[in-house]
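One chain of protein is taken out of this complex; the other chains stay put.
Our next item is chain A:
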């Protein structure tokens, strides 16, 4: 780790101001950033800790929307998002207890790791990413692996999830990291079904629109018979080829539909 300064603002406004310095970087739960620093793969001159900002913490449910503060830990979502059980279950399946007690939704969604779980929930729910500056629809937010619509120094303050009629997330774990080798989030709304896939594509999280179309007419695993995604553009690594991941997308989508009931 290289030396750095640290600031601990208590409001979003202070944090935004602190992040104006060149080479300053936000630090939330540190579950991604700290290992990166330890390996000397990043060298921010200043870290701005978001952990002391009370206004970005907590889960609330209101009129069909669950709002999760950007600084809310995975453990808090697992325990507190009972109004959106599939979301709570997803949060409860991230990492291990230590990771869940430190890692936050804001950090996960800002990082947009191609194998992370939250991006599937955010995109699969058609959620809205709320920042200090604006609101960004999920469809506009994710822009390829580790790439998002966030501007430099922009802070995620909350994510607003419309609660679906039915939903489920099925994660097939990469054997070592237990991130998603492939994860599929399926959510059924009155106006249609959304299917978001993480772990699989070189473009990061994506919507499987053919499956959405098939399921919107007939929300059953059988509706997916014969549907498949192409292996082109799928991640190939030592844990699985693109063909394997493409195959898993179809298998897991069916399982997610079955699990959603």
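FYI, a contact is a pair of C-beta atoms (placed from the backbone, for glycine too) under 8 Å apart; a residue touches a chain by one contact, two chains touch by 3 or more; residues count from 1.
In this text, contacts and distances are computed from a predicted model.
Taken from the listed names "Carbon monoxide dehydrogenase large chain", "Putative ABC transport system permease protein", "ABC transporter ATP-binding protein" or "Molybdopterin-dependent oxidoreductase", the protein name that UniProt assigns to the chain not shown is "Carbon monoxide dehydrogenase large chain". Within the set A:47, A:214 or A:248, the residue that contacts the chain not displayed is A:248. From the set A:1, A:54, A:98 or A:133, the residue in touch with the chain omitted from the display is A:1, counting the whole complex.
Check A:143, A:177, A:209 or A:230 against the missing chain and you find that the one touching it is A:177.
Interface residues of chain A with the unshown chain, by the touch rule above, are 1-3, 40, 172, 175-177, 179, 181, 238-241, 244, 247-248, 251.
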